[in-house]
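The complex appears here without one of its protein chains, the remainder shown in place.
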């Protein structure tokens, strides 16, 4: 590929959003409102002057207040729909005599004029971020205010194609990245807050730290999703080992374990478009290529719903054993002034009670859809990771204690079992986990738990399964 | 916008098509054929290992022979269709009780699994050119060999979104452009063949020559469409003035007229996706910004169907006057050994007979769709240009004489009338033309011809209406 | 110029510092010390294997401790000298019979082998920053420790050519600049300390702030010198107007005045190589090109020696009038608890006493070389600026009060008088100043003061001469 030509090519993007010629030349009337412009855009005028109309519409949209935006989205929801009569007619014709032609006619009748509207809005050079921001505005409107679900569905359908994985580009973020991008990394970090530029530098600059992001060529100064990685000698048991301890690099040994300790989506307007799983898998490949000494790819992840579940479990009528254990645990925590004031013996007792309940939470507690109740678990298990280890008192921040009783979890990404884990999970709700996690259940589990072990092909890491 | 970061960003695209980890890790069986892989891709396996399956499928596709490709496309046409029963059920439900929900259900049932298939194929980094090439292969299959229209329709639908104008980037092509790109310009030029590198340099390098192309960020070393421009003092009457004469730049006066003398589409696989009109309009803006002395934006275009029409006109029963004139003209051409051997007097006679018939051809001769028979005219008139001048003996190449009796035509792009011309043409089939062209008809026209004149706002160019 | 090719070109610099082949192949013996390697480098071995020897020498130098470095520089000072006998012979020959040839021979005999040594050291790709750092180490050796002046003179002579203005590149520093560069800006700022990243952003990011630096292509991630600029409506009277006040941009009027409020040299190893004056003059050009509304180019500069001079002046025997005024002023300052506790009336009295003495300091107080005692004044006056205004209580920071009694000064760069001012200053020691400054002297000056006024050609700025 001809990289440098491409580089010049894209440097000109920045220049091309401006329109030189007066808009009046394109028949745009200053009196037209956004709804009229939207109508013009999908009409014959849009074919001739689409670029100018789209630019004008985007400029006007940017100046709308909240109420005007609501009205505009309402207009899109109501007026930009497939023609009901034409749909009915085509549906009837297809039912009467189904054929390839009748199917195509029905498909055509059902195409949303809104999609064509947004496509034409995208005629304006540089419009991509503006249309993404439009969906952000849409999502911020309270659901009870208006029925805009169909508008959102169409935008999402479009973004699903525009932001197709094949268009995304992986980029390392480091201390040579422009400050304007780093600023956004600070702002977007959603897991372990970045405490200013010195903290950021500690996460990016050392030789055993990495950060990668996906970018889209038409949204160049804004990452879509990023992940922070620590290269270590062992799978960490606590977040402090990642954020605070002296780095393994000082030990002069090659790292064996890549720890994904924070992954954050950046674009509110792209909610529901999946990037995180692709990012993790490509970063696994990048790191394996760069550092052949890396054998383990694990996360250190929060358990945001555990404390709430523990409260519910304590009141559970159907599983009195579990409820009793949960109540005893909660009582012990209160009684001992856990975690700060508990003695070592008390802590050991709490750990002994807490970990089996946590294993139960991950392996047996399911939502209405038959999936684990923990959203982080759902993300990683759905990606084909397995639950490797549950770590006691791994994060003693106020938030972690409140939400997850201080627990953190390692999920392991093993390329050899990702696909199998994913399919077992997707088809049968099976939660892949290590033998160590399963053994925490002490035989009480009736759920379908699979304790997968790493196949012997790769050299076994030091603490892979502890 | 942060250009340099973007540049580094894209330089890494080139690196990211490779997969490090052995494919076997992703459960890809060397025995699976492309059809099985295609099925896997849209299944749950595709969710977990989509990137690897897509890459493998593309690699295998590249090695298929013609027959295997035919079978593969047949598989896509037959097996990757909406579920007939589900469609019928949803259609019936919507007819029985139409609602937003029933409409959404019907739309969902009608979504083509093929589109999802191609979207997942595009999970593979760098896949864009390969999928475009796939449609090129598809289009080359003779229509009578298989019914693959639905496959093509889906690909085209997808490309329409992928290659949305908002993603395209305009780039000047000049003598500093990499040779690999210039090579393609030579190869893709479809109007006036480029006779090697010296000819290319004459078209790119002089101060009064320009070439612009649209590129897509995921197809970076391959232009989508390009246009060659000469900056002149007058609207040219013959192609020789553009390709051969000493350049106006030597005259030391600022150019007033940008002449688009060649526009070529490059990607066979993107047939039917419109780029040319956007390119012309953006180049008008770029040039107006760069050289404020430019007041006229015109083409010098071939008339590829005129000679064939003239033959038909000579045999026309319904318009005996015209038929007689056509026959007289053809006879005069033959008799005088036109054009080389005809005397000046004979040439003048032929011109006097030819131009009115040409005006008739453009303004009155319509196809079944009510549009002009000339494809070049349809393109420019559909873009909102007007027919400015018909030039006698403007191109004496063998091809031009054979196809267009040596005629060339200037179309004028005037921003102030583009939208109106487009709408009149689109809605009513009106052909915008200058008074000069209309007067050639000598009152015989019954067609709805509009002779538009430039509004007075811009300073009138020297020969604007000659 | 072919920019993008250049860009790729330089991206490869980063790769080219590494040597693949084992050093032993080049006959480099691990036992050789830096002095032996230095000898080898200027010998015949250096001709064949210079690149490898230079790289090895630089690697070893980097590991030397302070004492070893001292010894190494001593070796360069002692052993790498012109051959005394050859010099004597050539000098005698030239004195006996001077000719172009004898002159050339003498020049050749006098060429320092050290210069050839450093040139060969620079055979190693990427060596430029290392050799600059070498001079930094050299300059840090206390002068009484060794006589290394000749080594420094040769390095400086070489750097004077290597860092010739024609090689330097001006770059704007802004919020899109890589963090690693911005980090250095924070570190190198020598005038008004940057209080972390938020302060930095306030100086770089607003639309009315600029920062420019000179870079050298072989020292790319390290600026040589930079200047911070505020675009304002008026020449500022106090640093608070630049660093703290709401920006003029909010007023919606085009700026008229570019204020250079901080200029910092970055490279200790390039001490004595002049960059600042070239930077200021090129930034004047850049800004005039970018913002035609800018008519005034002024500094807001500290007066670091004034307080010390005032103490000396109070004890001055030769000018009793001045001494008395100085003593009265100092007494008033003490008595009133100046500046915080002084009343408005007291402040006005102090200002009335202070400003004439400051004018005297700039215009009459000269060092042994006949130049002003103030180093900042020497820099700007030597560049051809004139002293435009002396500002009372312009910087109330502890440092400014202590060193400059809170004064700050505007120097004006007017392209029309730069050369004249420079020559008058260089040849005759004339201090160019505004009429306002001169009038502060109240007729007591006997020095040659030139009060230049802006010629009438450019529109006079609002407060240009207040």
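We just call them A, B and C in the order they show up, numbering each chain from 1.
Basically, contacts are C-beta pairs under 8 Å (C-beta built on N, C-alpha and C of every residue); 3 or more make two chains touch, one makes a residue touch a chain.
Computed from a predicted structure; not experimentally measured.
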Filtering C:156, C:202 or C:281 for touch with the omitted chain leaves C:281
Full-complex touch with the removed chain, picking from C:178, C:269 or C:356, is C:178
Interface with the undisplayed chain - residues on chain B: 3-5, 7-8, 175-180, 182-183, 196-197, 201, 221
Had the left-out chain been drawn, it would touch chain C at residues 1-14, 16, 19-21, 25-27, 44-45, 47-51, 81-82, 84, 87-88, 91-92, 94-95, 98, 100, 103-104, 106-107, 110, 112, 119, 122-128, 147, 149-150, 153, 158, 160-162, 164-171, 177-178, 180-181, 215, 217-218, 220-221, 278, 281-282, 285, 288-289, 383-384, 415-416, 418-423, 426-427
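The definition used in the following text is that only the chains that are shown with their structure count from here on.
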For chain A versus chain B, which are copies of one sequence, does the interface use mostly the same residue numbers on each side, meaning over half shared, or is it different? same
State the chain with the largest centre-to-centre distance from chain B, centres being mean CA positions. C
Average the C-alpha coordinates of each chain, average all protein C-alpha coordinates together, and give the chain whose average is closest to the overall one. A
How many angstrom between the C-alpha centroids of chain C and chain A? 50
How big is the gap, in whole Å, between where the Cα atoms of chain B centre and where those of chain C centre? 58
Whole-Å separation of chain centres (CA-atom averages), chain A against chain B: 39
Residue ranges of chain C touching at least 2 other chains are 4-5, 7, 176
